[in-house]
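Below is one structure; the comments refer to it alone.
All protein chains of the complex are present and in place, except for one that has been dropped.
Chains: A and B, in written order; residue numbering restarts at 1 for each.
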Amino acid sequence: MLAYFAKRIGMMVVTLFLIITLTFFLMHAIPGGPFTSEKMLAPEIEEALNAKYGLNDPLWVQYLNYLKGIITLDLGPSFKYPGIRVNDLILDGLPVTAKTGFLALLCVAALGIPLGILAALNQNKWQDTAVMMLATVGVAIPSYVVATVALYIFALQLNLVPTFGLDDWRGYILPVAALSGFWLSFIARLSRSSLLEVLGQDYIVTAKAKGLHPLSILFKHGLRNALIPIVTVLGPVVANLLTGSFVIEQIFALPGIGRHFVLSISNRDYTTIMGITIFYAAFLMVMILIVDILYMLLDPRIKLADRNK
Amino acid sequence: MTAIDLKDLTISYSSVPVVHGANFSVADGESFALVGESGSGKSTILKAISGLNDEWTGEIKLFGEKIDPKNRTDISRITQMVFQDPYGSLHPRKTVDTILNEPLAIHGIKDDGTRVLEMLSAVGLDKRYRFRYPHQMSGGQRQRVAIARALMIKPKLLLLDEPTSALDVSVQAEILNLLKKLRKEQNLTFLLVTHDLPVASFLCDRLAVMKGGEIVEIASREQMTKGELKAEYSNELLGVHAQKLGA
Partner (left out) sequence: MSEKLLEVQDLRVTFPTHRGDIDVVKGISFDLGRERLAIVGESGSGKSMTGRSILRLIRSPGRVTATKLKFDNIDLLDQSEKQMRALRGARISMVMQDPKYSLNPVLTIGEQIGEALRTHQNLPRKQVHDRVIDMLDQVRINDPDRVAKLYPHEVSGGMGQRIMIAMMLIPEPDLLIADEPTSALDVSVQAQVLDLIDGLIQQKGMGLIIISHDLNLVANYADRVLVMNAGEIVEECDASALKDAQHPYTKGLLAAVPRIDETREELPTLDRSQWDAT
């Protein structure tokens, strides 16, 4: 057990190292430096800036310095905003991104799974039809379309919620809805079909033959099994909520990490691009590890041992 | 030549040994039964031979070739397994045709469908069953499909784990007749796990009796039918059996 986790974490460190190396050299392979912007700087000034940020050193020296920084959890200075470090940018955007992301994930799990259960328990009745129709729409329409249309109707026309910013709780409604819409629908459908399949199994008849209460059958025997396939997709769901947040934060003008990321790309703020990429990669790997642990806890048939590849 | 040669085979699940130092060998073309107490490790031995369990020490030789548990050469061409339960062992959403073609695809064997028809007729299934799904067939028919699948790539050795215990007597009789016929026609070697002594008697030349993870006796079919088994546990099995018939 411990050996397994030690190995997993070791592999994560190696993967992260490869990602760092790859992004670093990719960034430096792009022609033009960070200070070659549209409004030409005087050559002396550009030279001074390059010197200040160590851009005249040989590449491998820069690389080693960067690695050194990362080990001390320092992602370096931003090239665009003098005096500001990438760490600060991430910490600045983190509360907003984390909050919307967390709320979206909560919506996906806390609404999607119960909706799926509701549909499964009322198979072919109106509740089922209603949930499935909504879920089909949710899966079919891309989130940015939902976001734009919702923004237009609820914010501009009806004035029910603010068009941008997060000054009060209503500001979260549209971004969270747009972010979670697809995955909520997806999880609702998956929960429905998974639960229906489980409820058709022989061990459910056994549970009934024991005289168990229907709620006990549903939760202890039904859901324990039905959750297994749902948990396995939660990893990808988190990843997609993250990438989704780039677009959503842009549309709703939310000051989150995603927005910093998009801005840093148009600004050629290389260290910020690298920093955020690495930050996200690390975050994702941790999430996947958590999902794997959950998966193992739920399904005793999964063996930790890696000998069965 | 020996088809199977086991020496000091100890098999474990998660480091708990359940089979302790088993020794026996099965000649090429022989039919050998493993009988004995429930939970004594019969299926576990089949799993080790077929590669479904690699937590073992000792020696397994198949047709003279040693098997390394951690680094298996592909033996599925020479040996195939048939499982106890005809419901679970076939994929519910695949047709008989797909199920039978899979082993060919896995081993990259090209075939225009003649092999499928050949095997269907060998196991006594009409051509009409070729495009049916498992749930459209009876338990006995499904077990025929499972046997046909195992024979698709012409293995020399069949590992059979209680192939008839889920079937009623009449279907069991059909499957037993079929296995006997196929063995004769294709010169197969059988290693058959069963808890039913008469089934072993009908199908096998020799048998090993297991109890508590150990082989307590190896005897010939004649010794069993004449009631000349030596180990105490073997006689317990025979005794209860005779009682059952005698009453």
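Here, a residue touches a chain if its C-beta (ideal position, glycine included) is under 8 Å from a C-beta of that chain, and two chains touch if they have at least 3 such contacts.
Computed from a predicted structure; not experimentally measured.
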item	value
Given B:Ala33, B:Val123, B:Ile215 or B:Leu237, the one touching the chain that is not displayed	B:Leu237
Touch criterion as defined above, residue of B:Leu62, B:Leu157 or B:Val171 at the omitted chain	B:Val171
Which residue of B:Leu6, B:Ala48 or B:Met224 touches the chain not shown here	B:Met224
Touch criterion as defined above, residue of B:Glu37, B:Glu102 or B:Glu214 at the omitted chain	B:Glu37
Residues belonging to subunit A that touch the chain removed from view	201-203, 205-213, 216, 220-221, 224-225, 228, 298-301
For subunit B, the residues touching the chain missing from this view	13, 35-39, 43, 84-85, 87-88, 126, 138-140, 162, 165-174, 176-177, 180, 195, 197-199, 201-202, 212, 224-225, 233, 236-238, 240-241, 243-245, 247
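Keep this in mind: only the chains that are shown with their structure count from here on.
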item	value
Centroid distance [mean C-alpha coordinates] between subunit B and subunit A, Å	49
